[in-house]
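Sharing a structure here in structure tokens format.
All protein chains of the complex are present and in place, except for one that has been dropped.
Each chain gets a letter, A and B, in the order it is written, and its residues are counted from 1.
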Amino acid sequence: MSDNPSVAKAGNGRMLEVKNLRISFFTQDEEVKAVNDISYYVDEQEVVAIVGESGCGKSVSQLATIQLLQSPPGKILGGEVLFEGVNLLKYQADSREMQGMRGPKISMIFQEPMTSLNPVFTIGRQLVDVIRAHKDIGEKEAWKLGVESLRVVKIPDPETRMQSYPFEISGGMRQRVLIAFTVACSSKLIIADEPTTALDVTTQSQVMELLLKIVDKNRSSLIIVTHNLGLVSRYANRIYVMYAGQIVESGRSEDLLVRPKHPYTLGLLKSVPTLNAGKEEKLVPIKGSTPNLARLSDKCAFMDRCEYARDICRGSPGPMLRSVGTGHDLRCYIDIKENS
Amino acid sequence: MTENTPLLEVKNLNKQFPLRKGMSHRKNQAITAIDDVSFAVYEGKTIGLVGESGCGKTTTGKCILSVYPPTSGSIVYRGMNLLDLDGKRRGECRRKIQMIFQDPYGSLDPRQSVYSIIKEVYAEDGERHRKNEINEKVEELLETVGLPKEISDRYPHEMSGGQRQRIGIARALACDPELIVCDEPVSALDVSIQAQIINLFIDLQKAKNLTYVFIAHDIAVVRHIADTIAIMYMGRIMETMNADDIYVNPLHPYTKALLSAIPVVDFYEEKKRKRIAIEGEVPSAIDRPSGCPFHTRCDRATSACKESVARMAEVGPGHFVACHNV
Partner (left out) sequence: MVFILSAVFAPLITRYDPNENDIMASMETPSRAHLLGTDVLGRDVLTRLIYGARVSLVASILSCLLAGAMGMLLGFMAAYYGGVAEKIIMRYVDVQLAIPPLIFTIIIGLLVGRGLGGLVFAIAFGLLPGFIRMMYGVVLSLKQSDYILALKLANIKNWKIFYRHLLPNSFPPMIVMFAMNLGAGIMTESTLSFLGIGIQSPTASWGNMVSEGYKYIFTSSLLTFMPGICITLVVVAVNIISDGLRDALDPRLRGKL
């Protein structure tokens, strides 16, 4: 029942394939439809970006794929998460199979390096614990592997750093330590959730370059979840744009960034301040604000903010995804002629 | 005040924060937050202060607002040195310089309604106001910042980040200011809301001839709103130039590295760009590098850079750089 036409040709070749994922959060009064039937895939050695603003469901969907979702109040209502052909959702969150997934197969880097590391243990301790949780090696060997991982992520003086506590090092370094966890486990798929938001610009650049280098070296794949379109432009092969819990446009980076077809994508591109614009080019904001996910109608979620909305949008239920080019899918009734 | 006198001029500003090392001080350590910062901004114009964390931009903003006194240097507003003013005159000046804060959640008193927030600030101008005059003013301000007047009964927790930021702007405008220090006003907002607020800032500037000191870490944002941009690093200004030139002709190695690190959304443009890798991290404020603070990471550093800071030198119209090697 996939409504993503490009996925139709899926075989077992895909490293990760998510089909029709639905997640809601249940509070005492209402159901917040955080993720409303999304499907996407990641191939080997690809960098895929999931783009959207806060509240669109991008982070929640990633947490769900590795079953790190807080289960009340969140609940996965349906769908499949196929990693190398195996549906991860059929396992319990804390089962041996899932634990075996997290780390060696899939790892995740979170946004806040401050809170992702346990402040009362040294970095070395945490690194060794993670390594030994996934590899059957002794303490000494794990330690060496830890040091090597730190070296790979370019942390100066790795042996000494193993003894440091998280609060003794900077935010950028902490983020690198998190990447070191990934390196140590040689994950095949890395999910980076807003990996650069808490960092300085020059550090952001270093961290991203590092991540890419590792992905390249290990032949892994990378999912970047972000609202930073620049990041996406520089690093991603393919992009999924999310709005109000759905994917509204997806395709190759070039297609989406140069010839976007969804009004939201177009709106985002026009409203983001960019370095090389002339001063006369005014920012064109998207009017209004994001909808309340507890009160979604069955019509297009973007309609009230859309400049291109027409009668067909108001009269019909929300559009389905349709193909508008090779690998380019769109959830919209309108064909925008204008190019950005 | 003549055409050519800047509204605000910051001269050789220095600010150090003493560190107390507990019972045993070997020496009195201090963090230098700002080191010899000077710039000027003219009425109706905007200067952008850009830099990464620890560069001193927020401290500079707070010094301008007299939140803390600088260790040395002067802040000259309309020809008067703010630090020399006595209490009375300073009080008269105070409302003319206002601030917009970064965090829309902490900048409003959660127990005050929107009406009360604006009214309190407006009514404090030393004159008596009648009730309907206040009501009109509140409505007018809300309209100016693009909010419906019905919102005046609401409380901060009922509004979104973008709306709260607008209230903050309305509050600042209620003092009828001439200069506004904007401390990262859009960093905490969603991308699609940022554009709305940036446009609001621009429109207000034109309508009321406001002058902005716009502090941000995002050069792209600053570019849209500023006339002049000053790049700061570890408390010093590295380069000052017209906003239009920044992408085209950056000269200081740090500026170049900074620009290179920021990806551009334009797909083809991004592919064409040359990238400058920058090593290392921002040094700790306690252990300032000698000479030019950037020399530890600069690919063009020479021994001269280690010994002394370069003076700001004019290299083009409105374009100043502090570097030995430019």
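Throughout what follows, a residue touches a chain if its C-beta (ideal position, glycine included) is under 8 Å from a C-beta of that chain, and two chains touch if they have at least 3 such contacts.
All figures in this text were calculated on a predicted structure; none of them were measured in a lab.
Under the touch definition stated at the start, the shown chains contacted by the missing one in the entire complex are B. For the options B:K15, B:R171 or B:H252, the residue in contact with the chain missing from this view is B:R171. The missing chain, though absent from the display, is touched by one residue of B:L8, B:V41, B:C63 or B:L108; that residue is B:L108. Considering B:V67, B:A277, B:A304 or B:V326, the position touching the chain not shown turns out to be B:V67 (whole complex).
From the set B:K11, B:R95, B:K208 or B:R300, the residue in touch with the chain omitted from the display is B:R95, counting the whole complex. With the whole complex as reference, residues 65, 67, 91, 94-95, 97-99, 101, 103, 106-112, 120-121, 124-125, 155, 157, 168, 171-172, 174-175 of subunit B touch the missing chain.
Throughout what follows, only the chains that are shown with their structure count from here on.
Between the CA-based centres of subunit A and subunit B the separation comes to 32 Å, rounded to the whole angstrom. The touching residues of subunit B, counted against subunit A in their complex, run 52-53, 160, 162, 190-196, 198-199, 202, 217-221, 223-224, 243-244, 246-247, 257-270, 277-278, 281-282. Across the interface of their complex, subunit B is touched by residues 53-54, 170, 172-173, 200-206, 209, 227-231, 233-235, 253-254, 257-258, 267-269, 271-279, 282-287, 289-290 of subunit A.
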